[in-house]
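I'd like to ask you about the structure that follows.
Some chains have been omitted; the remaining ones sit where they do in the full complex.
As written, the chain order gives the labels A and B, with residue 1 at the start of each chain.
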Amino acid sequence: MTGDQKQGTVCIFGTGDFGRSLGLRLLQAGYEVVFGSRDPKNNSLVPQGSKVMAHAEAAQMAQVIFMAVHRNHYQFLTSLTSSLEGKVLVDVSNNLKMGQYPQSNAEYLSSLVPGASVVKGFNTVSAWALQSGALDASRQVLVCGDDPKAKQAVVDIAHSLGLTAQDRGSLRAAGELEDIPLQLFPLWRLPLWVAAGLTALLFLYLLIHYVIYAYVEDGKDSFYRVMISLPNKLFAIVSLIMLALCYLPSSLAAILQLYHGTKYKRFPDWLDRWMLSRKQLGLVALAFGVLHVLCVFVKPIAYSFMHSQDTDVIQQIRENVTEPFDNTEAWRSDAYKSLGVLGFSMFLLLGITSLPSVSNTLNWREFRFVQSKLGHLTLVLCTAHCFLYGWDKFLQPSRYKWWTPPPYMVALVVPCVVLVLKLVLITPCIDHRVTRIRQGWQRPRKGSGGGHTTVSTGKATSL
Amino acid sequence: MTGDQKQGTVCIFGTGDFGRSLGLRLLQAGYEVVFGSRDPKNNSLVPQGSKVMAHAEAAQMAQVIFMAVHRNHYQFLTSLTSSLEGKVLVDVSNNLKMGQYPQSNAEYLSSLVPGASVVKGFNTVSAWALQSGALDASRQVLVCGDDPKAKQAVVDIAHSLGLTAQDRGSLRAAGELEDIPLQLFPLWRLPLWVAAGLTALLFLYLLIHYVIYAYVEDGKDSFYRVMISLPNKLFAIVSLIMLALCYLPSSLAAILQLYHGTKYKRFPDWLDRWMLSRKQLGLVALAFGVLHVLCVFVKPIAYSFMHSQDTDVIQQIRENVTEPFDNTEAWRSDAYKSLGVLGFSMFLLLGITSLPSVSNTLNWREFRFVQSKLGHLTLVLCTAHCFLYGWDKFLQPSRYKWWTPPPYMVALVVPCVVLVLKLVLITPCIDHRVTRIRQGWQRPRKGSGGGHTTVSTGKATSL
């Protein structure tokens, strides 16, 4: 008897894609499946082994009923109120756009059939994922509802289908759950906008500096450089600045905490948002880094590079001179490439450890070690790469075209600020104070009588 | 009392690798473990903390008995029928090859001991994984069986060992479960055969076109090109064609749906199989893309490339000419490399998002955005890369060796077909019709009286 209840009968209203895929999966997991349909004779589409009945009849067969029906069709349920009394109705519906209706579908369903326990769930799982074995896209079922027993029944079904489940609270959360499948990379927006803005601005700067200046002053047409040469520099600069932007907010947070003398004051909203999108900022920076590296490696077979090399040799012959080997240049040139190689490798390592399956295997100390220590080391290497690339160019007046500094100097501003801030913050006296604040210490104020001791478990937030 | 039952005693028949590893893991999870052995005195091998007894005695101690014994030895169980009455027998056995026996091991076990509830399970988990903490290879326990309570007991044990469990239905599914550990990349077969076929054919074509032609017509020995130069072109062409083959089936499916006027007609089997192996096709294409990129980057240090560059310069000197800078060539050459860099980066992005742990974090809309929108963009970029590489070569008669078109034209056929089909399908009037069909609309037929409205939850399958 208990057995029957465990792997019992489940009813599905609606024979659309989602209903049929869910039915098939339930059958595979050993459930009996009954479809409720307006036209029970038309049962050619439902998976083999399931039954099709009229809605009222089907509802009698099971305790849990999945509503794989569009919200627009919910109205017909009012005629079934008595059959649905005490049943668990699982609202799996999604809308076509956010905020389409003032009330969430699940709450609307609950108001139509007040005698049933409505649970929102399974709407984040796709019909395709159910059908193809749930290897692609999300396997997590999010549920919410007001009746814990009803929720538990739905969670049990999710588990026996090989899915994971997470309880998201009462039915008031249904609207939020219905929005989830409509989101398009919400956490990536800010980093992508920052990247787009930086790319546009710096491309213009590079274009003026390297192409338009030569065209205006010398009449030289080097517009072909917009294809490889300028993007190469552009990707490098954007990547470096965005990498630095990952590590700026934690320093700003520490400064704010030092200023307020407590960690119990909320950060301003912009800082909170910035801190939450650091991972995405870093990954966009890595993408730009990869583009820079690909451009560098493609350079030796670029037409202009090969042509200028050939011209150089021919000129040496014609003028009967041989350029001597410049040892300093060899050091500088090899050193900046070497730093680039090391910096890029560390950057790749950071990227790999931020893969969900890799970061899940790290404990908190390891995760912080990689993301903070190795992250700052990467920033130091990449900044040094840029410094050595520039070398003494900042001394040569010819580099300041139209009184603008060479682009590599622009690239160095943010990273240098971040590194200097970090250096100041890790000096023993300041570091000691920040650590104490993060362990719960608060600067005493007027009016606060005595020490409010806040206990801490030694696990600071990841600043 | 309930506590005792929860983390109670488990019996294992057989002290082989699997039995011992399982026993160790069960001990670590707090279970009492009793081994049933033919020779209970030989207990030197079992993990510390467990007991070894004769089979009948051991069976008395526990409700759940793991059969870590080879199928050939099952016969001895017939003498234990009374001791095994009402017990849960977990068949963990695997065979050495598929279809070795007409009846699955678990069903055979059930026929030998009809009084026990047989559950198939744990056969997809390796002894090594159990021992080393289950970080490598699969952690998913698949179970099937006819008694839901027995299955639940096994699932509970799996969970307390830190493994996930999935119910695969009745004991009839046991044969399927026993085949799983014997499979070797079943989903990768089709894509790998396609790749191997394309590679062989195109290598021959390239060999004839670039090497044999030169040898026969001019007596020039350039067979060394089979090491880097030809593979470079070969990898690029195969990668492009296979990428296009990923996006062809969805267009074919849309055309079939338009033709039949419904989505409720099954696709032909070959199309279904093709659509299910799109991910693998794409990843094989990416692997070939990576090989192409590595070959390109290695080119500037290849002996033949450096030699031809040197010869070129020496000749210019000897003839006292300097090749002028060709601006058009600079644009074309840089542009096709730039497109290659962008196309390859997008391709890498597609590859990363198809990692299971990454695609699990995407919702359905994001997954479709990446795989469909970004996928087609990648195809457009790579096709344009190939077009610009070819440029006006199709106008030069010397390129048509032995009346065969240059290889880059061969590479462009499939991608162009796919892109043209896609362009046609996204024209508003056709797109509108496809969308309606996917939302459940059906073209009315003779004899079908009135509208059969099929409800849909707005989640179309991933075409």
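Here is the rule we go by: contacts are C-beta pairs under 8 Å (C-beta built on N, C-alpha and C of every residue); 3 or more make two chains touch, one makes a residue touch a chain.
Here the structure is a predicted model, which is why all the values come from computation and not from measurement.
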- Give the total number of copies in the whole complex, keeping in mind that only 2 of the identical chains are shown in place. 3
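Criterion: only the chains that are shown with their structure count from here on.
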- Message: What's the rotation angle, in degrees and to the nearest 5, for a C-alpha fit of subunit A onto subunit B?
- Response: 120
- Message: Taking the mean of the C-alpha atoms as each chain's centre, how many Å separate subunit A from subunit B?
- Response: 25
- Sort out for me which residues of subunit A touch subunit B in the complex. 2-4, 6-7, 14-19, 27-30, 38-39, 42, 45, 68-70, 73, 92-96, 124, 126-129, 131-132, 135-140, 160-162, 180-185, 221, 224-225, 227-229, 231, 287, 290-291, 294-295, 297-298, 300-304, 306-307, 310-311, 313-314, 317, 355-358, 360-361
- Note on the structure: Listed in rising order, subunit B residues that touch subunit A in their complex are 135, 140, 144, 147-149, 151-152, 164, 166-170, 264, 276, 279, 293, 296-297, 299-300, 309, 312-313, 316-317, 322-323, 325-327, 329-331, 333-335, 337-338, 340-342, 344-345, 348-349, 354-367, 369, 440, 452-462
